[in-house]
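Note that this complex is displayed minus one protein chain, with the remaining chains in position.
Should a chain be cited, it is by its letter among A and B, assigned in written order, with residues numbered from 1 in that chain.
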Amino acid sequence: MTGRRLHPFTLLAIAGALPALAWILPAPIGGACTAAVAFVLTLIPGARLTPGASPGFRGIGVSPGSRPGLVVFRTALLTAVPFWVFLRLLHDVPTTIAIGLRITTMVASFVWLAATLAPDRLVEATVARGWSVTAAYLFAATITAVPTLRDRARRIVEAQRCRGLSPRGSLGNRFRALRALALPLVLSALHDVDERALALETRGMVSGARRTPLAPPPDSAVERAARWALLAACVAALIWRFK
Amino acid sequence: MKSLTLERVSFWYPATEAPALRDVSLEVVQGEVVALVGAVGAGASTVLLAAGDLAPRLTGGRIAGTVSRRDRSAIVLPTPWTQVSGMAFTVWDEVAFGPANLGWPTHEIARQVDRAMAHLELGPLATRDPATLSGGELQRVIIAATLAMDSGLVLFDEPAAELDAEGASALWRLIRLLAKEGKAVLLATSALDALPDVADRVVWLEDGAVRAVGTPDLLADVAACDAGLGTSVATVWGASGLPGPYPLTVAHAVRQWR
Partner (left out) sequence: MEVIPALRFDGVTFSYGAVAVLRGLSFSIAPGERVALLGKNGAGKSTVVRLITGLERPGEGTVWVGDWNTRDCVPEQLARRVGSVFQHADQQLFARTVREDVSFGPRALGVGEQEVERRTDRALADLDLTAHAGHHPYDLPPALRKLAALAGALALEPGLLVLDEPTIGLDRALRARVTRALLDRSAGNVALLVITHDLTFAAETLERGLVLDRGSLACDESLAGLLGDVTRLEPLGLAPPPVAALSVALDLPGRPVRAADAARALARVARGRPGP
């Protein structure tokens, strides 16, 4: 991807505006348009799953593969599907479509954000605005939580496969595999939180610490204006909708 | 000058009746390397956490006795991948993460990072993504990251665990260099054979209490060998039935043999 990368706040503004507009604008057109925009974003080259999203988790050796852009699109799609199934069980078709498109926009926007937003740039940007490092880190960590969990899940599945559990095949098989994954994923993630909290303190991340920004991402007047414009668009849509 | 003093420290982890540390007293002086040895579960890691003001503050639990520190401390945990920030996409940025959090000016950060990276010979890895490093490379990066924070008291918990032979030798040389630079070093390790050349003093922990303190010669005592804490050479010598004193290293054994 050539050209300057967008400022993290711009990425956040886009990822926030799309779902907001999806819910504000009338269904199903509003949801359909915003979902379409969100999916187009996932296809843009350069949207890649953030390297370093699994900070040094050495589980089963390192396999640094490249992650082509289509993976982000597929991830967004697959994450949205279960919601549609759930909605259809509860509602009639028109309602399912209306809500489903809105939720799909949220999911796709979030997946796109997690893939494009480099956590270090977000921390640098927020610290440059005066946030404390722990607040900035917590914010960034929340965004990268999903790719981190996905990486961990992959390693657990690999370990289980090497002990004979197949995640493929019949529906019964897949369900068993999913169940076998869920508990260790949650347990190890929780256990890790404890260890990480301690470990991060050792790296100087104490509450109230004022971090020196090493390389604050450059912001431009154009991007700032665009962010305000997005906010204005959401407010205008809200006013128009409830006039 | 004393950098760290533990006076009759006892510690209980949360929801545990048995203490992890019982009445531990030790001190580390600036310019000295003190090694903690013991079986798994003897309490070495807990001593380091208490020394680094992480227990009970972050771990929870209860402490009795006093821990006094003259200098700021930094610790290298035995699980380097947990200490990775997750916020840096190059090794240089990773090493700079800690100093930046300390709020230092950028030129000072650059100075400390370059120095630490030179110490650990990380030049070739400077632009690599930490997530693509092997366990041993990552451990070296975390050690550099810890050194870059320029603390007076440096705590190491099994720092050579992930390292290959070359990496381990370089690490032991670095630890001696740190002591020469005036830092106080407290180190928990099961690499007993390295200690005669690395440690000035050895503290033997057993079940959370200090069993013995002395120079590395301690690792050639009959008692240590019987407890599985002798150096390999001392252990073999003892097992052969030859009379004491047991030699500590190959060089000692050759002298004694003649």
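The rule we apply is simple: a residue touches a chain if its C-beta (ideal position, glycine included) is under 8 Å from a C-beta of that chain, and two chains touch if they have at least 3 such contacts.
Remember, it's a predicted structure, so these values are computed and weren't measured experimentally.
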Of the residues A:79, A:134, A:160 or A:212, which one touches the chain left out of the display? A:160
Contacting the left-out chain: of B:23, B:114, B:193 or B:207, that is B:193
What does the interface between subunit B and the hidden chain look like in terms of residue numbers? 38-41, 78-79, 81, 134-137, 158, 161-167, 169, 190, 193, 228-229, 231-233, 235-237, 239-242, 249-250, 253-254, 257
Which residues does subunit A use to touch the chain missing from this display? 57-66, 155-156, 158-166, 168, 180, 183-184, 187-188, 191
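Note that in this section only the chains that are shown with their structure count from here on.
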For the complex, give me every residue of subunit B touching subunit A. 52, 54, 58-59, 74-75, 77, 79-89, 93, 96-106, 109, 129-135, 138, 145-146, 149
For a test of understanding, state which residues of subunit A touch subunit B in their complex under the given definition. 51-58, 62, 64, 118-120, 123, 133, 137, 140-141, 144, 148, 192, 195-206, 209-214
